[in-house]
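Shown here: the complex without one of its protein chains, the others still in place.
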């Protein structure tokens, strides 16, 4: 183990990977091999999953795509395909060859969303089972991208949908950042719906949920509200290290929360 | 030809480079050689032109500048100087040495704008002809950076100005993204002036226009309104792959537009 130059400064340790909680999923919108190596070198141990955003993998040049996936794999980071890619495969009747290609690329996690090519709930649960049988873990997305439609979902309906998708084999359920009903807490949208979030966490289980939180304000709110063990997704690749400092109270926004309550100041962190 | 891992997923093919339409011009605000190689590796085939933003080339270290230009050239991407650089050369009476340096650097495209050092229309047309005679292609910018001045331009005046610049030898005319009168469709500015844009497209020719669209919302609006063949400029370097997914319906924002009308779902895309 390499000792850290600043090892004298303690912070509450995050569990090592593979983590059951405090998971960070970053989004890769077209990073090249140099940038991928950068983020791995600086912050690799703080990243659990990288999602290849929407259908971007389809247009990434084959060599660069394989390079990137190899770097992520060697760094112990799981790779997930974007929900839109799977939806388009379904719309084109190409789910089987899509899954075959993902297997060949060494991808082990598939996002199942319900956005550009709508499914009934039975179809969603069937797709989750199909992807599971092909050997993948599944993260499924609950809620609608359309804020008006999403707002129409009652809390108990949303909870029931999460449970059914977990029962069908999803490893985690993703709550979309764009939804007004879940984590709509960016600057333009006002306050998060705290009551709904608390009900989801208590009735579905915080560890089963991944909150999409691309903006720092969302990350801060969720960490302050649920603690460093909250699972966060859609984090920009370049913000992975920043998010790790928020989880551990090494940034002003969360210092007081993390370093005064559960975590004593003198607790030593890992190197 | 290397086959793409996800080749089973089809999308409407973009024409190969050099393209007459569907051109993407990205802006380089000071990228280094590693970042340049990254974007080329991942998305090089989707980029037609890179513009060295405003006067930044003048302060880029000579070695890094030559490195970058070599990488772009080898990747088949045309390089364009920023409009401000040419304007400053003109203000200092240095147009000839400026063009000589551009030739020596292997640059083949010059932006002629009319912003920091105003010209009469005769001077603009004369400069376009001078740059053309020196062996360069020209993209000229119509409109004023000052929103108040720009709003004062009538539609027919703007159309006539575009035509005169094309007649003088400009390869394309650029419509500035900051102008309220053309593509002022970012979040702060409200709706685009659809009538003016349609008149420009029909009377000047869509293929002759480049719309500056640095923001995703602008790109989505323009692609949904004019189709994937619209020429777009000032796209951030890191967003080149994202824009290609918008053009091909591989992102939720344009999926329904691209994949239901002109382009059938089962059309195979290029590897």
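The chains carry the letters A and B, assigned in the order they are written, with residues numbered from 1 in each.
Basically, contacts are C-beta pairs under 8 Å (C-beta built on N, C-alpha and C of every residue); 3 or more make two chains touch, one makes a residue touch a chain.
This structure is a prediction, so every number in the text was calculated from the model and none was measured.
Looking at B:55, B:214 or B:249, the residue that reaches the missing chain in the full complex is B:55.
Checked against the full complex, the candidates A:10, A:62, A:76 or A:97 give a single residue touching the omitted chain, namely A:10. Only one residue from B:9, B:26, B:75 or B:105 touches the chain missing from this view: B:105.
Residue-level contact of subunit A with the missing chain is found at 2-11, 34-35, 37-46, 238-242, 244-245, 248, 250-252, 255-256, 259, 265-266, 269, 271. Counting over the whole complex, subunit B has residues 29-35, 53-67, 84-85, 88-89, 91-92, 94, 97-98, 101, 104-105, 115-117, 145 touching the chain that is not drawn.
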